[in-house]
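This structure is in structure tokens; I'll ask about it shortly.
Complex shown without one protein chain; remaining protein chains in place.
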Amino acid sequence: MKVWAIVERSQAGIRRVSLEVAAKAKDLGDATVLEVTGVERYSSLAAVSALANEAAAGAPDLILIGATPTGRDLGARLAARLGWAYASEATGVSVEGSNAIVGRTMYAGKVRATVRAALPAVVSVRPGAFAIPGGAAEPQVKAVAADGRAERLAFQRFEPTAAASGRVPLAEARVVVSGGRGLRGPENWKMVEELAGLLGAALGASRAVTDAGWRPNEEQVGQTGRTVTPDLYIALGISGAIQHLAGMTSSKVIVAVNKDPEADIFKVADYGVVGDLFEFVPAFTEEVRKVKEKG
Amino acid sequence: MKILVCLKQTPDSTVRVKVAADGRSVDPSGVTWAISPYDEYAVEMALERKDADPTTTVAVVTVGPARSKDALRQALAMGCDEATLVDGAAAETLEGLAVARALAKVVDEAKPDLVLCGRQASDDDQGLVGPALAELLGWPHVATVTKFAPAEAGPPGGTNGIDVWKEVEGGHEVWRASGAAVLTVQKSEKEPRYPSLPGIMKAKKKEIPEKDAGALGIEANAATLETVKMEPPPARGGGRILKDGDMKQTAAELVRLLREEAKVL
Partner (left out) sequence: MAFLVVVWAVGWGLFVRRGWQLYRWLRLGRNEDRTHGLGRRIRDELVVYLGQRKLFKRPYLVRGIAHALIFWGFLIITVGTVDLFLSGVFGVRLPGTGTALFVWTVDAFAVAVTAAIVLALVRRVFFPPPRMHVALDGYLILGGIAFLMVTLLVFESAGLVAGVAADGFAEPPFARALAGALPLGRATASTLYGLAWFGHLVGVAAFAAYLPQSKHLHIFTTLPNVFFRSERPRGALDLIDRIEERETIGAGSVRDLSWKQLLDGYTCTECGRCSDQCPALATGKPLDPQKIVLDIRDQLYREGAKLALPGGDRGTPPARWKPTKTEELWSCTTCAGCVEACPVTIEHIDKIVDMRRWLAMNEGDVPPEAQRALTNIERAGNPWGQPPDTRADWARDPQGGSTTLGVPTFAERPDAEWLYFVGCAASFDRRNQKVARAVVEVLRAADVPFAILGVEETCNGDPARRIGNEYLWQMQAQRNIETFKTYGVKKVITSCPHCFNTIANEYPQLGGAYEVVHVVQLVRRLVRDGKLRLVPEGGPRARGEGTPRASGSTEEKVAYHDPCYLGRHNRVYDEPRDVLDAIPGVERVEVTPHHRERGFCCGAGGGRMWMEEKVGQRVNHRRMDQILAVLDRNGPPGAQTERERGRARFARGGPSPQGHSRGVPPSDGRKWVASGCPFCLIMLDEAVGAKDVQERIKPIDLMELVAARVRPPGAQTEARSDEVEHLGRPSGSPAREVGKT
């Protein structure tokens, strides 16, 4: 069983999800870890061409890739190029005979499904789905050189979002601190940012709040925003509308703070605090700070 | 410019999706159907271009069962110019790659300058069709698009291509496509417009030609992806509500729990 894991890098090195995928690949069979090199930024045609050639030569049975936006884009087009089955955002992967059994969610997270993908297949894997075994060394990565000329789009420039400098992106965040209408206004976001900064967390927001213009759209968690799968999701002043829940119920641990004891968010929270968040959050931030300082 | 938007009709986001008795599909009874949300953004994005340049034509197409015509009519009511349905016995069960093949045939006939679709459908959440379609057409594609505009410094009336804004970590990458391309859409600049009543009425009367998927040369191949089981997500809840003690105590207690019990801090 030849399994390939395609890794992605960020500024800080190999992405965590790629490490998870690599570890899983190793679990499943004879694993090779590859990386597309030779292009400054991701370009689908260049990457797909390079990997398709490599796959034609190497004939893997299963290609895994982390389901980052890039990974999903690349995985889909690669599968189409190769004419293989494709399953996205897997939460579980195993192999049975000539099929991969993939666990994934459907209907914007409202349904858990198990699908059978005929091998060979490409599967993109949800961040956080698999564990990195403790003490694992960084895998050996085989470079696959891509030819930038395969791309038919011309990169013009990068436009940074003003708010986003230095922020942890939602997609792969392990901790998310999310704010809703309970915060009453954009001017109150300082304490959300402070807590997030302390926890190394990404900032999230409910749709109500992004619609109202309090927070940028990129922070929206929910059905038409981002689906996040962190280890810890802290919902502040969020009532828990279904569309929001759809975006975060796959979080490992959910903490909710809300004044209304009947808020729907408490139905999914593992730990709920019924109270005034303007009092709780500073107190909580203080306690977290203490803990972080102790190390 | 001619834009073709590929859309899919899916259960509306307000619907509580229920697993059917067979345990591997969704119960369609009582479901309100609508254009899949990301596809709706794609339609809106195309229409915003049409607002800016009224010579633009926007066509929509979907591959699916007869009820998908309603989704096409909604797009027409929003202001699209024409719609096509690819249906037929095969259409309902076609999976991603086969859908992309059918769409590729439609694109070959319609010859648009640009193809838009939502980044993923709200039923299967796969996100396969957009990139697959681009691949089958041999066109470049950009995913997670939030905006596109005619490339600056182009000759008036001539096409210097379009600039496309792709959402990435920390901002946007701007890519230029000088020829035809496929864009998968994350969000449009404005919220999808509510169809005007005259639009709805006109759409009701419009002809929607149907093409048979089989006739397009698409067979419902042996599926490469088969759903073997479906279940509702594990019920959450049974969580702990902390409200004893004052805020400081509660905060300290929560931190302790998160460290020791949940092990996430």
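To keep things simple, chains are lettered A and B as they appear, and every chain counts its residues starting from 1.
In the analysis below, a contact is a pair of C-beta atoms (placed from the backbone, for glycine too) under 8 Å apart; a residue touches a chain by one contact, two chains touch by 3 or more.
This is a predicted model, so every value here is computed, not measured.
*Asks:* Among A:Asp30, A:Glu138 or A:Asp260, single out the residue that touches the unshown chain.
*Replies:* A:Asp260
*Asks:* Consider the whole complex, including the chain that is not shown, and state which of B:Ser13, B:Thr56, B:Thr84 or B:Thr184 touches that chain.
*Replies:* Spelled out, the listed residue whose C-beta touches the missing chain is B:Ser13.
*Asks:* Which positions on chain A touch the chain that was left off?
*Replies:* Interface residues of chain A facing the absent chain: 184, 211-212, 241-243, 259-263, 274-276, 279-280.
*Asks:* In the whole complex, what residues of chain B lie against the chain that is missing from view?
*Replies:* 12-16, 30, 32, 34, 78, 190-191, 193-201, 243-247
Quick note on the criterion: only the chains that are shown with their structure count from here on.
*Asks:* In angstrom, rounded to a whole number, how far apart do the mean CA points of chain A and chain B lie?
*Replies:* 20
*Asks:* Across the complex, what residues on chain B touch chain A?
*Replies:* Touch list, chain B to chain A: 11, 13-14, 16-17, 19, 24, 26, 37-38, 41, 96-97, 100, 120, 122-128, 130-132, 134-136, 139-144, 163-165, 167-179, 181, 184, 187, 222-234, 236-237, 239-243, 247-248, 250-252, 254-255, 257-259, 262, 264-265.
*Asks:* Touching chain B in the complex: which residues of chain A?
*Replies:* Checking each residue of chain A against chain B gives 10, 41, 44-45, 48, 69, 72-73, 76-77, 79-81, 83-89, 101, 104-118, 121, 151-161, 164-165, 167, 169, 171, 175, 199, 217-218, 223-224, 231-232, 242-243, 246, 249-250, 252-255, 261, 266-276, 279-280, 283-284, 286-288, 291.
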